[in-house]
Every structure is written in structure tokens, then in C-alpha cells.
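As you look at this complex, bear in mind that one protein chain is not there, while each of the others sits in place.
Here the chain labels run A, B, C and D in written order, and each chain numbers its own residues starting at 1.
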Amino acid sequence: MIQEPRVGVFICHCGHNIAAKVDVKQVADYAKTLPNVIVSHHYVFMCSTVGQELIREEIKKHNLNRVVVAACSPSMHEPTFRTAIESAGLNKYLLEMANIREHCSWAHSDKEAATEKAKDLVRMAVAKASLLEPLEEEEFPVSPTVLVLGGGVAGMRAAIDLAEWGFNVYLVEKNPTLGGRAALTGWLTNNRRGADVVNNLINKIVDNKNIHVFTNAELVEFSGFPGNFKAKIKVNPRFVNEKCILCGECEIECPIEVSNEYQYGLSRRKAIFFPFKAAYPPIYVIDQRVCIKCGECVKACQYGAINLAEQSLTLDLNVGAIVIATGYDPYHPPKGEYAYGLHNNIITLFQLERLLDEDGPTQGKLIIGGAVPKRIAFILCVGSRNTTPSSKNYCSRMCCTSTLINAIKIKEKYPDIDVYVLYQDINTYGNDETLYEQAGEKLVKFIKFEKPPTVDISPEGIVIDVYETTIQEEISIPVDALVLSVGMVPRRDQNELIATTRASCGEDGFIREVHLKLNPVEAPTHGIFLAGAVTGPKNIIESIRAGSAAASKVATLLSEGKVRTEPFTANVNEERCSGCRICVGLCPYKAISLREINDRMVAYVERALCMGCGTCSAACPSGAMQQYGFKDIQIMAQVVAATGGGIK
Amino acid sequence: MSKPVLVIGGGISGIQATIDLAKHGVEVYLVERNPSIGGKMAQLDKTFPTLDCASCILTPKMAEVLRYNNIKLLTYSEVQEVKGNVGDFTVKILRKPRYVDWDKCTGCGTCTERCPVKVPDEYNVKLGQRKAIYIEYPQAVPRKALIDYSHCLRLNPPPDLKEKAKGKPLCGACEKVCPTKAIDYNQQPEIIELNVAAIILATGLELYDASNIPEYGYGKYQNVYTNLEFERIVSSTGPTNGNIIRRSDGKPPKRIAWIQCVGSRDVRFNHYCSAFCCMAATKQAILAKELLPEVDTTIYYMDMRAFGKGFYEFYKRAMTEFGVKYVRGKVVKITERQDNKNLLLFYEDTIHSYMKKDEFDMVVLSVAVRPNRITAAPVKTDKGGFIQIMDPYMDTVTSTTEGIFVIGGAAEARDIPDSVTMASSAAIKASTIAKKCVVEQTIITSGERA
Amino acid sequence: MNNRPKVAFYWCASCGGCEEAVVDLAEKIIDVVSLVDIVFWPVAMDYKLSDVEALPDNSITVSFINGGIRLSEHEKVVRLLRQKSKLVVAYGACACWGGIPGLANQYSREEILERVYLTTPTTANPEKIMPPQDGYAKLGDVKIEVPTFLPELKPLDEVIDVDYYIPGCPPTPEVTWNAINVLLSGKLPDKGTVIGASNRSLCDECPLNKTKPENVLIKEFKRVVNYSPRADTCLLAQGLPCLGPVTRGGCGALCVKANMPCTGCFGPLENIHDYGGKALSFLASILDYENEEEIKREISKLPDVSGLIYKYTLPKSLLKNLLRSVRK
Amino acid sequence: MKATPYISFKDINREIIELGGKGIFKCYQCGACTATCAIAEGMFISFRRVIKYSQLGLVDKLRRDLVPWLCNVHGDCIEACPRNANPCEILASLRRYQSVLYDWTGISRWWYFSTLKKKLLAIIILSGISILGLLSLFSTSIMNYLSMNIFVNLPNLLPIGLLIVLLSISLLVSNGYRMYKFVGGGKEYTVRFFDALKRVLSFWIKSENEAMKIPDKRIRILEHMFILAGIIMYIFLVLLYLIYPIIYSLNPYNYVLMIGRYIAAIMLVVGAGLPFVKRVSKSQKIHWYYKLFRHSTDWVGLGFVFAIGLTGLLMNIFNDLHIYSLTYVVYVIHIGIVFPFLILEVPFGKHNHWLYKTIANYVSARRGLIRGEILE
Partner (left out) sequence: MSTNNYEPRIVVFACNWCSYAAIDLAGTSRKLYPPNVRVIRVMCSGRVDPQFVLEAFKNGADGVIVAGCRPPSDCHYINGNIKALRRFTLFKRLLEELGIEKERFRLEWISAAEADKWVRVVNEMLEELRRLGPLKAEAVSV
């Protein structure tokens, strides 16, 4: 039975955060009056070593067997305080937190009401704490393999670091080639090219045998728990095998021509195609969405590399962790926004990068609408900073830097082109400020706007009207070509990803990480890690760095070879269970089955599979099924304390 | 046992790298110049854009550093010399004398009360005071006292008192009162030699000296502060325990101004942009508004750089919800009015194109940041003193010497989220090297557990 | 007077079924009668209340009281019996949780009287004669004491202190027999336990339990009135709202054996706080639909949800102070 | 209002850069130059904005803007600019570009964009013409005067001289009138005429006094003062000589005038000579102001003044030493310098800023751009 509860209450000021709106002393004194409470303290930073030391001492001094900490949200520091009381010899689940910061001091302005609420929250926590029982985590062996979803720079970097550390890595990429968006990026800082960066990473991947690359593949099912996830990968058919030596004969014969998404629609490609020079695996691929299976390519291929009957195959992997590095989509301006789509000299920044890249459709020559423009303008913040109705409410971080890189590149190649950059704030942060200086030296003209410029198409070309705020004049700039510096938006197919991996998205639509600073590369669900632009706009260097960081976090999870799961699983009181089987059908993880105990069929919970949602215990008609840590009596006690009923 | 990794610098990035390495099962030495780890972040009150309190993020990580027994903490020590190459670096570390036996010291602080000598304290950027024997700040890790040799009457008595005392040792108040007899006046500096597999440089940033720009009158005019000083003033654990008062008359200001790019984006001082001061100023403006609701806050900027996750909404919220005013124009000169010690800011309001002079009770300079110090490690640094990265597009953290990684502010001015990410990416690379060294040869280690 | 233990029976707002249940013991009643001395059994013997008043306190070994407390007279008698008897047993669903009459607590007293005496189709009461509520009726000039109609029906333990409960509507002979043996066995279980029945739910002893499919999920709620269930598979699995899983076992699944879904007359198991709440929870959980419209459509097929889940236990519901009978 | 038509031809940028404004693209519009400038402190003007016009090549804005002419070349903005764009030089280049814009004849354009050699060639030609003209017209009389060793006014020099002066001034005034029109003179006037004059004068005196307090600025102002005073006295003396020559021999005036002549000449020599020497010398001690980029027109402008001053001085010396032959030789050279000065320099070269600066100040004063609080 639960031994006689001796509760210690510790209230945190959190600097100003709580103390400003909650009279912590009054709450501490009130806590002393609550039943089972032996001692109550308040300190300016409970989460600091001093605060934790205070808790440890009080546990030893008054041999407390329950601890209530009234501070910030459990999502912030429940792990911290659990390890603190564990180091004082107390089972780490005999802790209950009262959230008097996010739910109280930060959310209410009236100090007196906030203090009253804080008292209630403490009373609720004490009520539940008194009924808590010691729980043991379950340890499970861990499979030393990692699934990396997304073959962009972040995914590749994560895969390389994980493989070098010693894990077995499955790198799954949806497109037919590795490289992601970075491969299509043209020029970068200190004169590097996106394709070279991708090439270096690909070379590292190719000669590392622990990395198994699956292109044209996607994750369809994902289940299990940290250290033992089951992932089902569907590898779509490529229709071309290793015998292909990239001779290109098949491409010539292929009758189907579609817009080439690897050049952002600037050129066209055939149904059978090779994405770009540095693509890996170096094999042609047939785009099954448009291929009419006419067989011309098969006839054309002397090496017998094409097999139109190839089927997709699925793989079942048992992985320890998953790194999601699925990247982003460039913002696609709707037709008419800045006259996009009404004039073919109006292109996006990504298309311009393809034009300036030697692998691009024009082999690096700036030919827009058939000619080298005499005057070219960039409009920044397209799709970001709420400049247009359909744009997002954040800054996409990298468009300023890449716009200036390309503007400088244009001025270097074509010195007499007039280049205008229409901007709100030039965000070339850190050392990229030198780009802003170089742009100045290269005679790039900057035009600052507050109200977004209007672009209209007139017979003699594109005219941009903008109110230049620093000279307080409405000026109109006739240009031959206009580049919309579009930002980064979450991927269109992100909802499928969320459905399969249970990740969730934040206010800006990108996948939400646990905490921007505490751990920027981990998802709230244990075992799922996020690398690169999937959590928000980043440039290529930052994405690569996030890839390594994710690899490091995976290593912290899997390096011990075993992993402990949260103990909040369901458990059956076999005496009371009537074998009515209601719970079996409700469990989303199929963790409950019936087994025979002295000739009675009784429910049994497989703790390894149970993720601790508690649905079964809410439905169990005879109250036999209870969830550890969230038992009926514990929650009932909280309800009573919450309504002021019971102990006043 | 795998060969250990050395992390130089105990700021947020150094701590994060150390924790990651420890979790990877690698032995780590964390060397920190100051008496306690925590770095600049320990001096911050709140962090943008979530307005979490800085110590709510930092102190649990510092506590975690103490919990792993494969982390050896060497604070108040400096790296003298680094030799060797990847997998086999020999490092000489000078452990400066603390004149307190840290095994006996419990950090109770009774000695600090007795000590007669008052000295401006570095933690509060010389706004507050500390004693000659002191604990750097309440949440310090390790929470131990130490004696500041230069100001201690006993260790280094000023000449006039010295001959008056004619050879008799002076003071010794702390020794009398220390409950665990931890004071040891003749503690000598010791050199520790380590052989490590890899080194992570996390030496971090420091503020550029604003007095190098005389026009702003920092150091001359009383009510001109740097952003770090203002952060201490706003912080509840600061010298004015959280109420914003002017240095000249101790009264709360009615109008506060922030001046951006002081020494940054300026060919005369530092070409680069210091990345986080736009958001730091916005945050401080919001904190000021929270503490003094009717204070008028204005930020003078050239480009409001709100580029990170959640930054732009934070900037918009500051403008709409908290009424922080933003003026585009570079403040060039500050003069002080004699009568009320208020400050006149000379700037051109570029949205209205004429020169203005605004009066403020208090001015905060968002000063540029420079690398903390020239590192002893054999790595190339650029002219600003930042450690250069071999190939930012390959593994983004390796310095020009293989096996030596550089993270956080030591490589480039950057904010906390990027530093923490960079710390983890260095950790995996360092532990990969460390794991490979297991096979090669046994190692000799020393240095005690802090 | 002989020294056999004295037993008393009394019935309050009851349908009389529990009285018959005692008789149902059939031949066993004779053993019982021989063992005990029945001192008060208004339905079967002509004892007067004054006889009971004459008895010394605590002289009755055990009183079996069935039916809920609805009239002031019930209250008076049960208090008397409490005073006079050592053990009081709430016999049957009505005494334990208010039973079917308890459903009236959804309505206030005025609504009930008006319904019964005025608006029911078969009533012709032009002069709107209503039973007096001041406790006295006038017959000519003679005043007769008439019990008043209490505002709500209370289960027995909310009026007097009850030692043991015997569930069932009515309790089956085995249950009664088991209970009597327990009472007479001298080793009395601790106060307040439900005696005579099983401490697991009905499914445990229900023959159709093993015919349940792997996942108990139903596509629609069926009603006995328009669906004749197959006898070979669990009624719940067929869609009938059988409350077996949430009801205490012990009746030998009489209803289910008669192809009728269990309606929960044996009441909740030990640690259930609110029978209706638990019943609703498990019934709704197994409704195999994902969106709200379909769920609403299925639920609309249940004519009377509160009647279904609170058939015997409404007065004991957690909402008992919020029912109209109390709030108006 | 509809966007003003904007003709941005890159040659506008190239031209301004060629005239010395190489910093226009370094500027990132922070406003530091306006903020530090004492003039901007006294007037509602922005130097930053006009630099932006030049960067964007807004010719019509440049033509209309009078801000470059209000700059008194204190040079504070050079230290304040975070991008070392040297706003002071940019404004100098804009003044040159604007004088090209104001000039209807096109000679300014040639004058500003030709090389120093071409300019000197033009000057030599003109002075040659003037000398030959002088000798041929008055050859006989000069010989006589030489023989009669008396310094006598050449009788019919006056009409030609006056004619040339009139020509030069009319050219200058015509361009000045065009500037007045471009700048929108007469429009948006809020301050009455006399108030405007009072404001301009008091503002100038106040700002110059302010500048005088700083040693290295004081030298530059004095140098400029010397040149200004020298030229004014020179004009006064010449006019006096042409109109009422006798005065030169009337006692006691002749002594006063003699001293006046010397002072004027010395002032011109010193005023123009010193900066000329400083700019040429390589030594480090020289204040950075003299190290700034100087367009060929500046050298020529200074050269003229210096030469006029020097020849004027020598003429007087020789005259007073009664070495009349040398006096006349120097006199002829003197006229040879004054003639191209009047024809080229005054209307088209650097010295047109006398008129343009006054117009600019007058118009801005009339428009109330001078701040009130400055005037208390």
C-alpha cells in the first residue's frame, strides 16, 4: 500500500518570472497548512544547483517521500527535478510539478488572483503527490541502426557523422537522387557552389559502408518506441539498374517531355532522365507519373539497363532512432503576386540560381527571356514578413544572403548590368556583412521599401513602382528582368510526415522542436530528431551543422546500448478483471492481449508496447485497468482539490 | 578507457558540448578561466525570443555537468600550451591558486561576509561589489569561494599598510571564520598536463570596449550603459536587484534609448555584424516595459535583423504589444546635459530626412562582440581574432588544425540557439575521434574531480 | 421467547419484487424460518409498527429493508428499524442505489404529482384533486395522518446507517441465500461491503463472454424492440447496449440467458465512483466511428441515455445534487 | 502622386564617380554624415538623401537639390561615416556635377570632364590670345609707357576689360538663373526676404565661429577667408583703378591704396598658396583634409588665384621699385591670367560656387530650412 505520505513543497521565484505576479512567500506559507505537507520552501532558482541541493537536503533532513515543485512547465524541468530527487535516494516518479509560471504568473495580470490560483495549483499537486507510488522505468535493448529521412545536406551530414561514430545508417530519400535543395543552389559564400558541397558529401557517403542509401523511397509506416522503432520503407521502382552508363541514348528516344523540376521549370526533361551532373546514384530514372511505357527507351538502351516491369518493394527496418531531415519548399508566389506568372522575365531567386549555375539550363549565362537583361531588380521578402497576403509571418533568414551573392556574381560577370535590390532590412548577419560591403563596391543599388512595391507589365517591359522610404519618394524603375527573392515554407507533403511520425508543427508551420535553446534538434516525441530546414529556415552551413547536432543527440540516446522508457504504462488488477475484452480493441498499439490465469481469461499489458496513453483505463468498465502515475484516485484527488471541494 | 576530450571554455556552448560528450560515454575535461562555468549567459536575465529566464536554461545544464562522473571540471585555470596532433594532443593547463581548498569549501559564504575589502565585481560588470574572498555568483558551479590575490590584504597588502605592519601578516579574517578551515594562503599555482584525443574551443565572446568610440561618451557620461550592464541592472539577481535606476541620481528613467551597431558594421572598428544585438535590444526594451510600464523605449537601428526562428514575431510583438519605438538612423554622437545628466542623441531620422536631437534619461549601447582572447591552441585566426573554420561547407566546426574544433562565439558572432547546435555538432566529431583512440595506447590522466 | 435471532423485513418505495424474492427461497425458506424468528414483515404478516416499537433496542439481529425512501412514513419506519436492529441490510437495487423509482429524481416533486394525477392520458381528474402535502387528510371532520411525498427518492444509506448491501432487482435466491449464510456465519465482512454477489463484472460468469470477437467494436446501437439477437454470440458484440461488463456479477447472467442484454441491476463494482459515468465511457468507447456526425447519428438511436446508464443508480450518481429534483 | 519619371543611366553614376564621388555605392543610408554635420544641425536638410539620389541616378532630383551647396566642407562627416564613403568628397563631386547640369553652354561639362593637361592648354591659349590681343591693340602705347616709366591706365583697355567682365558675369548669372529655376526658387517661400538674409548671415557667423574654435578647421577657414578677402579687394581696386584712376596718385589715398594693393595680393598668394603647397607635400603632419581627392578643377581654381595674386604682387613691387619694364611684363602676364580666369574659371569652373552657394543659402533660408532654435 502507499506508505504514509510526507510531502515537501518547493516554490520557485524563477527570477522575476513567477515572483513578479505570485506572492511566493504567501503560497509557501499556505502550502505548510496542507495535509501531508511536512516542509515548504521558496528559492529564486529552484532549477539551479543550489535549488536542487536544497531539495536533496530537505529530503534527507525530513525523510520526505513525496516532492512537489511549483515552478515552470513540466515540459521544461520535470526531468531536471526527477534526477535531483533520485540523487537524494527518492524514486524519481514521486514528484509532482505545479505549473505556476506558464499557467499562472505569465498568463494573469492581477497579482492577487494569480496568487490564489498558485495556491490552488499547489493544493492540486499536493493532493496528487500524496497518492503517488514509486515507479520503475523499463529498460530495453537498443538497435544500433538509425533511419535518416531526407537526403539533403542535413540528412547526408547526419548519416556521415552517425556512420563514422559507429551506427548502421539507412538514408531514405524521396527523390531519385541525393543532394536535396542544396544541389540546385548555385553560388554560395566564399565562392563555393552548391553542387560541389553536395558532391563532397556524396563522396563521403559512397565510401562509407555503414550507410545504406535508398533513393526514390519514402517512409510509409513508423511505430514502436525509442531504441526500437519499426519503420516500413516503400522503395518506388527506378526502372533502370546499375548497368546504366549514363550514355543518354534512351533520353533521346523518349517521346514524353515535361517541365524539369531540377531546373525549377526553366527547362524541360524527358520521362526518362538524369537529374543533374553530381546526382547519386549515377543511374537514369524513369518518372512513372508521366511514362506511358511505350518501350522506346528499352529499345534504345544497348546495355539492357531498363526494365519497365520493375515493382516497388517495401523494407521493414528495426531502427533505434529517426532523424527527420526532409527540408523545405521554396515559397511559390501565387499568379499575379508581383506580376509573377504574367511575364516570363519574372523569375524566382531559385530559378536565377539555376541560370547562373554552369549546370543550369543556360550554362551560367544570365539569359532571361532570350537575352541578357540590361537592368535586373531583386525584390526581397517575397513570401516572408507578411509583405503579401499569402506570405508567412517570419523572416526566411537566407534570402538576403543568397540575393547579395547572386547580385555580386551578376555584377562580376556582367559589370554594366544595372542591379537593384529592393529590401526592407538587409539581414546579412554575422560575417556575411562583408557581402553587403562587396555589393556596395560592385555598384549594386539598394532601394528600401516599407509598403511592398507594385509591379506592372507595360508594353515596353516590367516597371516597378516603389515608395523609397529613405528618400521619401515614389520612384518607378523600368527593368528588363525581375527576380523575386522567395523565402522558405514548410513542405507541401509535411502532413503525411506528421501523420506517420507523430511529430507536430509549431506556429510557423514548420515541425516543432522541444525547445529553441534547450534542445533545438529534438522532437517532443523521444527518439525522433530534426535536422536542417525542417524546423525552420536555415542556410546550407546551418543545415549541415544541424545534421551533425542531430547525429550527436542520436548518439546520446543510443550510445549506452539500452534505453529506458517512461513508466506511465497501463497495468491490470488481475483479481478484478473479468476478461470483458473491452480494452483489447481500444489499444492503438495492440499492447493488450488476454491470457489464462487459474482458468480465467484475464487482460495482460505488454509494457514494451504500451506507450502510456491511458485510453484503456478510462474505458475499463470494472476499473481493473489503471495507468501508472495517472490512476483514477490520483486524478480524482486533483479534481477535488481543483474545485476547492474537500480540503479548503 | 577511451582517450579524453578537452573542452576549453565553460560558456553555454562549452557546457552543451561537454554534456553531449559525457552522454556519448567519453571522458571530458572542461577548462574554464573564471572561477565558475556559465559564461556570458549566466549574466543574462532573460533570453529572446521566448523570454525564458536565462538561468532556467543554463543552470540545469550546469547542474548536469556535476552529475556525470566522466566530466572533470577545471575552473579558474587557463590552457598554457597545446602541442601534438589529432588523437594525441598534450596540453599544459595552469591551475591558478584559489587560496581555498575546494575539497573542504562548502560554499557557505560566511567568509565573504567577514572580508573587509570591497571590490567592483566582474559578474555584475563592475556595477556591483564583491569582497576580496568571493563566490562568483549565487548559482555558480562549482559553488566555491576563492581569494582575489591582487586585492587581498593578507596576500598582497598595499605598500603603506605593509611597512606599518612591519612584516606581521595582516587581516586573515576569512581564515578565522571559515567553518571547514578551507583557507590556505600559501596555495601554489599548479601545472596539469593532459593527453587528449581532441580539443573543442569554446572560448566565447566578450564585449568590445565601447570607450574606443569617444562620441558615445561611454565611461564619461554616467547614464550610458553597455547592453551587458543593462542586462545586469534588469536582472533580479543584479546589483540593483531588478529595478532600473540611473547611475547619476538613482531614480528610474522615463525614457531609455538603445543604440544598435556600436562598433559593429563599421569599417573603423569591426566590419562584421554581431548577429544578436538587434534581438537582445528588443528583449531588453520589453523587459524594461515590463518593469516600468510607462517607460518610453526607443531603438535606433539601421537594419533590424530578426532572422531566426520566432524572431520576427518577437520584433512585431515588441512594436505592437509593448509599444517599443523603432527609429531608423545611426546615432553618431551623445552629449550630456549638465543639469539633469540626461543625454542628447544626435542622429538623422532617415524616414524624415533631417537631423534630430532626442533627449533620453538612459542610453544602452548594443556594443559589438570580439572573441574572448587569443587562444593558445595552434589554430589560425582571422584579423578580428575569430578562429577560422577549415571548410564551413563540409563539417562546419573543424578549425584549421584537424582534431581541434571551434564552437559558439569563438568562431563567429552568433546567438545561443546556433551556439548550442554547433556545440552538439562538435561533440559527435570529437567523440568519434576519442572512440577511435581506444585501441591505440593507454593514457595518463590527472586533475581531480571538482 | 425463544432465543432464535430476530429478523425483520420492511419495504419502502418498492415494487414488491424483493419481498417475493425472499419467498423465492422456496424450500430453503423453511430452513430459514426454522432458524430465525421473523418479528416484522408487513407484506406477509400482520405485525403492527407498535410491536416493533415495543421491542428493546438492537434486539433485532438483522433487518432486511428494500425499496428507496420516498415517503415520510418510510423515513419514520426505517429510522425505527435502525434503532431496533443490530444489523441493517439494504436488500435489492432500490434500497442500495434508489433503483428504477430513483429515475424520478430527474423531475421535481410538483412535475411528478402533476404528471401522475393530471396529465397522464388515462386520468380524468377535472377537479385536480391532489394528495395533501401537509401530512393530514380530511375525511369529514376527522383528520387522518397521510404520509407526505418527499422531494426526491433517497437510497437507504442516505437516511440511516446501512451495514451491508445485497444487490439485484430483485436479488436472486442464491444471492439472498449466500448473503444470509454470510450474515449468520458469525464472520461478518467489514461494514458497507456488497455481500452475496461476485466481486467481478458479469462477463466473468457470462456464458457468451468467450464468443466475443478479438476487438469488441460495434457499428451501431441496436435495441431489443427492433432486433432479435442471435443466441450464440455476445449481445454487446451484436450492438445491443449490454451493461454486463460494468455490472457486478453473481446473478448467473439470468437476463443474458434469456437473450436480454444486462441492464445493470447488480450495480457498480467496488472502486467505481459513478456507475452511469463508467457505463457511458465504455459504451461510447467501442462505437467504431471517427467523426462526430457518425457518432451523433449512432447515439441518436438511443432514446433515453440517462435511463439506460442510470437505470438503477441515478440517486447515487455524482450529479445527485444537480438533478432537477434538488435544484428546482 | 504618380512616380516621377526615373531615368537611371549608369553613365550618371560613372560621371559622379569620375568627379570624385567613388563612395556613393559604399553608403548604406545610416545618416551618420547628416547627424555629425554642424550645418545639418542648423538646417532641416539631409546629405544622406542626396547621396542616395546620386546612387540611384535620379537626375531630376539632383538638379533640384540645393543641399550640396550648403556644405561648408568642415569634414566632420568623413570621420563619422561607418563605411568610409567620405560624404564630404561625394558632396564635392555632386557640386561639380550640378554645376555641369546648370551650365547651358556645355563648356562646364567639357571643363569638368577634360584632363588637367587639356585645361592648362586651354588656359595657355586663352592667355596667349589675351596677351597678343593686348599687345596688338595697345602695342604702341605700352612701348611709350615703358619709355615714360609711369604706370598709366591704358585708356581703351577699360571697355574691353569691362566687356570681358560683363561676359563672364553674364555667363555665370545665366547659369545661376538656371540653378535658381531648377532649385524652384521663388516657390515654397515661408520666410520674408530680410528675415531670410538675417537668418543666413547669423547662421553663417554662428557656424563659422563654432568651426573656428577647432584649430585645424580654423586654418582652413582663414585660408579661404584670405582668398575671399583678396579677391574682393582686388576687384574693388581694379574697378576703382578703371573708374577713377587718379585716386591712385592722390595723396593720402595713394598710400592707402598701395597698402591695399599689397594686402590683396599677399592675401591671394598666401590664401591660395598655402593649401596648394600642403596638398602637394607628402609629409605626414599635413592634416588629412589636404590629402583628400582633389579634382583637376580644384587645382586649376587654386592655381588661378595664386597666379593672379603673385603677378599682382610682383607688378606692384616692380612698379614701386620703378622698374617699369618688368612691371609691364608682369602686367601683361597678369592680364593673360585674368582673361582665362574670367572666361573659363568664373562661369564654369570651381569659382561658380560664389553664386551657387549664395543662391542655395538664400533659397533655403527663404524656405525656412534654417532652424529657429539655432538663431536665439
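Keep this in mind: a contact is a pair of C-beta atoms (placed from the backbone, for glycine too) under 8 Å apart; a residue touches a chain by one contact, two chains touch by 3 or more.
Because the structure is a prediction, the values reported are computed rather than measured.
Visitor: Let's see if you follow the contact definition: name the visible chains touching the chain that is missing.
Guide: Missing chain, whole complex, touching shown chains: A, B, C.
Visitor: Of A:Glu58, A:Asp120, A:Glu353 or A:Glu522, which residue touches the hidden chain?
Guide: Spelled out, the listed residue whose C-beta touches the missing chain is A:Asp120.
Visitor: Just to verify: which one of A:Asn199, A:Asn573 or A:Thr615 makes contact with the chain not shown?
Guide: A:Thr615
Visitor: Take the complete complex as the reference. Which residues in chain A touch the chain that isn't displayed?
Guide: Output for chain A: 73-75, 99, 101-104, 106-110, 113-114, 116-117, 120-121, 124, 495, 498-499, 502, 504-507, 512, 524-525, 568, 586, 588-589, 611-615, 617-619, 627, 630, 632, 635-636, 638-640, 642-646.
Visitor: Under the stated touch rule, tell me which residues of chain B contact the chain that is not displayed.
Guide: Residues of chain B in contact with the hidden chain: 50-52, 317, 321.
Visitor: Spell out, residue by residue, where the missing chain touches chain C.
Guide: 106, 272-274, 276-278, 280-281, 283-285, 287, 289-292, 295-296, 299, 302, 304-306, 309, 317-319, 321-324, 327
In this section, only the chains that are shown with their structure count from here on.
Visitor: If you count the C-beta pairs in contact for each pair of chains, which pair comes out on top?
Guide: Per-pair contact counts point to A-B as the maximum.
Visitor: Mind checking the centre-to-centre distance between chain B and chain C? Centres are C-alpha means, answer in whole Å.
Guide: 74
Visitor: Would you mind pulling out the distance in Å between where the CA atoms of chain A average out and where those of chain B do?
Guide: So the centroids are 30 Å from each other.
Visitor: Would you pick out the residues of chain A that each touch at least 2 other chains?
Guide: 426, 437, 470-472
Visitor: Please set out, as single numbers or ranges, the residues of chain B touching at least two other chains.
Guide: Only 265, 267, 350, 353 qualify.
Visitor: Quick one: which bits of chain C touch chain A in the complex? Just the residue numbers, please.
Guide: Counting only chain C, the residues touching chain A are 199-204, 209-210, 212, 214-217, 244-246, 249, 269-273, 278-279, 281-282, 285-286.
Visitor: Which part of chain D faces chain B closely enough to touch in the complex?
Guide: Against chain B, chain D makes touches at 28-32, 34-37, 40-41, 44-46, 48-49, 80, 82-84.
Visitor: Can you tell me which positions in chain A touch chain B when the two form their complex?
Guide: 13-17, 19-20, 44-45, 47-52, 72, 76-77, 80, 83-84, 87, 157, 161, 164-166, 188-190, 192, 197, 200-201, 384-385, 393-395, 397, 425-434, 437, 469-472, 507-508, 510, 515-521, 535-537, 540-542, 544-553, 555-556, 559-560
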